[in-house]
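The structure follows.
A selection of the complex's chains, in situ.
First chain written, first letter: the chains are A, B and C, and each begins at residue 1.
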Amino acid sequence: MRDDGLLEVLEQVARGAVAPEDALARCRLAPVEDMLTGLTLDAHRAVRTGLGEVVFAQGKSDAQLRTAMARLAETGPVLATRVDAGQGRLLEQAFPGGCFWPEARLFTVGRPLPLDPPWPARGEVLVLSAGAADRATALEAFGTMCFFGLDAGFVADVGVAGLHRLKPHLPALDAARLIVAVAGMEGALPAAVAGLVRCPVLAVPTSVGYGVGAGGRAALQTMLCSCVPGVAVLNIDNGFGAGAFAAKYLRR
Amino acid sequence: MRDDGLLEVLEQVARGAVAPEDALARCRLAPVEDMLTGLTLDAHRAVRTGLGEVVFAQGKSDAQLRTAMARLAETGPVLATRVDAGQGRLLEQAFPGGCFWPEARLFTVGRPLPLDPPWPARGEVLVLSAGAADRATALEAFGTMCFFGLDAGFVADVGVAGLHRLKPHLPALDAARLIVAVAGMEGALPAAVAGLVRCPVLAVPTSVGYGVGAGGRAALQTMLCSCVPGVAVLNIDNGFGAGAFAAKYLRR
Amino acid sequence: MRDDGLLEVLEQVARGAVAPEDALARCRLAPVEDMLTGLTLDAHRAVRTGLGEVVFAQGKSDAQLRTAMARLAETGPVLATRVDAGQGRLLEQAFPGGCFWPEARLFTVGRPLPLDPPWPARGEVLVLSAGAADRATALEAFGTMCFFGLDAGFVADVGVAGLHRLKPHLPALDAARLIVAVAGMEGALPAAVAGLVRCPVLAVPTSVGYGVGAGGRAALQTMLCSCVPGVAVLNIDNGFGAGAFAAKYLRR
């Protein structure tokens, strides 16, 4: 309710067309209505700008998942994350043209995913995976980027102990505009990489590990404490978040 | 043992009718007895005031659960919470007229539950559920309110990312005397809603989430730290507690 | 920007009055503008409804504090919380008619506070303080309620070990519509009181304690875990929050 709207209501009250108490209720609700109107349109905008909307499958019942996917699929391509094997089978039946990537736990409708290697090892954004067990989260990031149409690359098995394996990828590292480094245990990869490159690094800790490293909190803390400038951190196992940040970063 | 009771004992001792050591024991136990008498009657009062008594099923053996339900069912309607699928089947056999609501994990005897949607989207107390995975806890709150006979409403899928979906519910939000907001992950819903409404908001964190959000502690902390006045918080996943608070609030 | 607004822009574009790229920018910003408009009016409403606005003094520089108070004091009574001794002296100089309550760490302009006992021991809302060291937080709650014009009472020194001191206050407990129980260490007071009364109880843990009780986390957890129905919890030391919840609760 803009100021003129308020004026209008007051005039209606003045000429007896609206009872004061009804006017009061309208005045009270109007600003909230304005705000939610804003949010509603903003949601539409998200669709229009082409990022599409994303479904977090974990914790959803079969019916909830299917309904959410179907509703969104009417307006464009859809991405679902954290899709387990059972949910994947369900969605494959419900959306015959859909695409299920079990290792990355992604399912898409309306836009295919690069299910099989080899994947490009360079791009505007480059995803690095430290260990074998960090691969699922790293592929979630990579697959999300592909869904959003980014020019993305993927390089595996370059944990701190295997940092030398980055050597053939040096030109790719130097050319990237953003690097996503995914690592569990002590989580030292992002800082090590940030010391090598000029572009910023997104750090994604994973829940892989044991002892004090179990659950990913040690990796998370290492990444947050990094003394090497140019590192920002995502939630544990949040490969999707890194992909979405990259999309906002590269699409401006 | 009131003062006159003490006097009586002393007089009995004086005239030799009671040995001093027996008197001592009585004096020592009397106040505790008074206290527990108080507690006993207070428990009866709980039944009399119509709230009924409630059974927490989780961790109970089949025999314990059946016995607890049967004992209480003699005096009026009974509610059991945290009833898993196996316990639900057991209770359905034991109490053929009972009512099992698997999603809300509730079982009642002597008072039916609104098992199937549509549920009213307005009421003196309104339960808001943020995400699909928060629904079980939100329905536990809603079902508890129904058991206690409250005028309760239920609105789903209005997490922070979907806050605009609240728009058609604005009059209901404005009319409510209490709102219960259920959310996991970052737990921002209660504060967002508290900024929109005039009535107080009960915040219920859920254990839904991953990474630092796993287990519900992050949501709990966000809710406790909220700068928006008018928010109080329940334990993680404690939908029943929100329902019971609402009952005490609205039945005065 | 409502739908008709969108239509209008499109028509302007159609007749060449607005360049498409300018229209795009307006379309993109419009919903956000709507939302923030809503928030702006909503802030005004907070003032109109009489709750006034509140300043959290802790961490503010002297200049920030004085400015914030002065700005709000133009539109009505103001409350500042967490005002330490130095800030209190500063504000007393800046606002000669103001009222500083050191123990409760409150400062008001335009509405006096009940600085000296005796305070009423009954009211629609009753604040209970467990131990001597919990008094500051309990008085923050009580003073906040007074600022908001509530019918509030205050009873001190009724921790679990001194619960019997509640006896003369029984009629007040029975008459209250809301009780706020403030306690540190093991935090058992709210549950004990909730077992005695029919109205709901707000539990406020305090940071008073030592060993595993230091900082208030043990009290907080006890209060959240309470099995007695009808208890909701505020942040540690958040007496203001309990007062604000009470205001929203009792003023509907």
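By our rule, contacts are C-beta pairs under 8 Å (C-beta built on N, C-alpha and C of every residue); 3 or more make two chains touch, one makes a residue touch a chain.
Everything numeric in this text was worked out from a predicted model, so none of it was measured.
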item	value
Homomeric complex, total chain copies (3 given)	8
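As a convention for this text, only the chains that are shown with their structure count from here on.
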item	value
Fitted rotation between chain A and its twin chain C in degrees, CA, nearest 5	180
Distance between the centres, which are taken as Cα means, of chain C and chain A, whole angstrom	36
Rounded Å distance, chain B centre to chain C centre (Cα mean)	25
Chain B, residues touching no fewer than two other chains	196, 198
Residue ranges of chain A in contact with chain B within the complex	25, 28-29, 32-33, 35-40, 42-43, 56, 58-61, 64-65, 68, 82, 205, 207, 215-217, 220, 235-238
Of chain B, residues touching chain C in the complex	39, 42, 49, 54, 56, 177, 195-196, 198-200, 202, 220, 224-225, 227, 229-236, 238, 240-242, 244-245, 247-249, 252
Residues of chain B defined as touching chain A within the complex	131-133, 162-164, 166-167, 170-171, 173-174, 196, 198, 208, 210-214
